[in-house]
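The complex appears here without one of its protein chains, the remainder shown in place.
Just so it is clear, A, B and C label the chains in written order, and each chain counts residues from 1 on its own.
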Amino acid sequence: MTGGETRYAVALSGKQHEVVIGPGDAVTVDGRRYEASLASAGAAAGHSLLMNGASHDLLARHAGPGAWEIEADGRAFAVEVLDERAAAVRRLSGAAKGPRSVPSLKAPMPGLVVRITVAPGETVAAGDRVAIIEAMKMENELRAAADACVAKVLVSPGQAVEKDQVLVEFANQAAAP
Amino acid sequence: MTGGETRYAVALSGKQHEVVIGPGDAVTVDGRRYEASLASAGAAAGHSLLMNGASHDLLARHAGPGAWEIEADGRAFAVEVLDERAAAVRRLSGAAKGPRSVPSLKAPMPGLVVRITVAPGETVAAGDRVAIIEAMKMENELRAAADACVAKVLVSPGQAVEKDQVLVEFANQAAAP
Amino acid sequence: MLVANRGEIAARVIRGARELGIRTIAVFSEADRTSPHVLHADEAYAIGPAPASESYLAVDKLLDVARRAGAVAVHPGYGFLSERGDFAEAVEQAGMTFVGPPAAAIRAMGDKTEARRRMRAAGVPVVPGTDSPLASSQEAEEAACEAGFPVVLKASAGGGGKGMRVVRTANEVGDAFAAAAREAQAAFGDASIYVERFLERPRHIEVQVFADRRGNVVHLFERECSIQRRHQKLLEEAPSPLLGPGERERIGEAAVRAARAVEYVGAGTVEFLYHGGEFFFLEMNTRLQVEHPVTEMITGADLVEWQFRVASGEPLPLRQEEVPLHGHAIECRITSESPFEGFLPATGVVRELTLPGGPGVRWDGGIAVGAEIGLHYDPLLGKLVAHGRDRAAAVRRMIGALAELRIGGVSTSAPLLARVLDEPDFLAGRLSTSYLDDHAELFEDDLSESRRDALLVAAALLEHRRRRERRVRRITREARPFAAWRRSLLFGTAPATP
Partner (left out) sequence: MLVANRGEIAARVIRGARELGIRTIAVFSEADRTSPHVLHADEAYAIGPAPASESYLAVDKLLDVARRAGAVAVHPGYGFLSERGDFAEAVEQAGMTFVGPPAAAIRAMGDKTEARRRMRAAGVPVVPGTDSPLASSQEAEEAACEAGFPVVLKASAGGGGKGMRVVRTANEVGDAFAAAAREAQAAFGDASIYVERFLERPRHIEVQVFADRRGNVVHLFERECSIQRRHQKLLEEAPSPLLGPGERERIGEAAVRAARAVEYVGAGTVEFLYHGGEFFFLEMNTRLQVEHPVTEMITGADLVEWQFRVASGEPLPLRQEEVPLHGHAIECRITSESPFEGFLPATGVVRELTLPGGPGVRWDGGIAVGAEIGLHYDPLLGKLVAHGRDRAAAVRRMIGALAELRIGGVSTSAPLLARVLDEPDFLAGRLSTSYLDDHAELFEDDLSESRRDALLVAAALLEHRRRRERRVRRITREARPFAAWRRSLLFGTAPATP
């Protein structure tokens, strides 16, 4: 088994790559061949990866079935690993690009709602200010990621919110009449 | 329960002390009263102890029933905690001083036996050289801890030994005819 | 000596005091029970729940602990109560020494409009703007028009970018005034706002000054702090990369003049905006500054030691001409923020902490493994400082140190700072406070092929191993008949044949 090859479809930043593991320490990425050695290093998530000798100091965290969060140079990347069968199913169902974006504005961190600057029924353009949240003594402006129509405002000024709590729900412009 | 008092007999360096925990954050050591707060700090064994405000940075490891190894200023101390009943039993059986020393010389670290300088039947005085072990490229002389008679030599030069492996067994002088 | 602070600055002050043989007393909120400053102090006392208003800002509790523990002095650090004249006074009235300037100097500089008046009188150049707090957004609009757009609204009691708003047109003034006042109220308990002309792409250059109780005042050269985001400094260096010796002398003298004007004592920082060859007084911070280590590294002076010596009545250890200037130093503020997600505050538990080492590298930290990074306090986790023979050497050393620094469990500013240190304008010393706005490319994704392949391979290998291990576990389980049997009995189905 360890002498054989295993093929995975690995997605990073919305792009899928083919990674073949084996035989032995060989690993191929979209046809580029490497000798690779991965070893756990440090207290928790630290890993050392050597690829053809090049030394990469990484932090890796398992984030769900097939999902890995890997940190390099202090930046975190979400990487999804599918085996061949799962990748084929994913391709057929047309969902290769991951979950569709939910049309809502979530609190990016715990904090206090200072102001909601939109009302239901209003139309906002990408970049428009939607809400102000105070956290760590600083006011943080939250802006619309895309053109949309405000469907629902779920919080009010003065309210404490958790991370990822939905503040405003949108109806996508596309879906709007 | 947390409001009450619990009494322990705590042994350190062969001496027993009475420690009373409670009520609340109060702790009494041989009658000296402190306000104490202990909190885990750091990755593994780290602890912060505040006693009447004085800050102690400790490492603590559970080392068996009632046995704790506590490191302060980089030095490790073995501390044994007995509840009242166990302490009473211990007193009655006269074993308060801990396990009796085993009449043997053990390897203090893994290494290579260079030489055994005693033979069965020989008498050694405390401080006499008994064996030389090489470890980390250095020769380490092992000496007799007490006057004794050599009963058995269990290893020979060139042999690799594990930590705590018995090298030489003694018959205590007291037990000798 | 009681340290009325937390985090890295409390640790720094405790180190300084310990080296002078001074007994150190820490205080901690419930969130900080096992923070480094608690572990390193001789004594530590609880002062209440996490919110600063109920702990680190609670003057009564602090003085109570100081009295009970027998403190003879109080060091305020920076932030919190460090620039509250009332606190300095309360400490002195309790019969203890306040390690900082006299309350009068704090007040003179703390009221930003008052400070502007006094600086102008002392012949220190000041940016055009109002000399008194604005009563309303109406008044703000008028003052703004007078100073000339763009303008900046600032908290009179402020500092550190809180309660600040840049406004480019008259009809934005209203909103900005309200927001700035809200922030000022929250941060300083005082909603007063004043207005100043806003200089486009100025550099932020500040001068470290030190004064003793005998009237001696020296400066320890300048620091360049132009790399900022929303007036929060991210990276500081000393000396400034583009100041000539003549300018260095002139700005140093202006700073000494500013300190003398308020009869200053102790460590202080006079901040200037530098624009088109001119410099303007911005404000004076009447305390030890976050970025004091870069000054320590180029001068060899221990500023916390100087603070204690001055507080105990000793004269300054050096005359102006004796202050040395060796090489170049850079400080990176490592904050719990996600620079690539709009600098959102990051929270989490510190799972790994690997610190860089070697020559010329210094870490001033306030965290340890296991620390929970919440939202109660400033996001500053620690400061990484590098010193080199010259600026290029210090930059290279800092790049290496940032690469070695590993903080697991919470996002930090480190990766952005590593990019700044490798950016041509930064390397050429073309700095301004708009630097980050002008370099949007620093925030782009730009994985090299080898790095991207490394991420892909790491994930694939991890998933591969995980699956293999699961398979091994499954096989092992199936080989233990009781395991399956037990499960089936519990769930009421027939036992599987082993």
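Basically, a residue touches a chain if its C-beta (ideal position, glycine included) is under 8 Å from a C-beta of that chain, and two chains touch if they have at least 3 such contacts.
Treat the numbers as computed from the prediction; the structure is a model and nothing was measured.
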Option from C:E172, C:D302 or C:E372 whose C-beta touches the chain left out: C:D302
Residue of C:G95, C:G246, C:G276 or C:P359 touching the missing chain in the full complex: C:P359
Candidates C:A94, C:A122, C:A170 or C:A368 - the one touching the absent chain: C:A368
Contact residue for the chain not shown (choose from A:A54, A:A126 or A:A160): A:A54
Interface with the unshown chain - residue positions in chain A: 37, 39-43, 46, 48, 50, 53-55, 57
Residue numbers in chain B that touch the chain omitted from display: 6, 8, 10, 12-13, 17, 19, 21, 27, 29, 32, 34, 36, 38, 42-47, 49, 51, 54, 56-60, 62, 66, 68, 70-77, 79-81, 108-111, 114, 132, 134-140, 163
Residue numbers in chain C that touch the chain omitted from display: 11-12, 15-16, 18-21, 40, 293, 296-297, 300, 302, 326-327, 352, 354-355, 357-365, 368-369, 382, 388-389, 393, 396-397, 400, 403-404, 482, 486, 489-490
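The criterion applied here is as follows: only the chains that are shown with their structure count from here on.
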Identity of the chain that, by mean CA position, is farthest from chain C: B
Intercentroid distance (Cα basis), chain B paired with chain A, Å: 52
Inter-centroid spacing, chain C versus chain B (mean Cα positions, whole Å): 47
Sequence positions of chain C contacting 2 or more other chains: 369
Contacts with two or more other chains, residues of chain A listed in rising order: 43
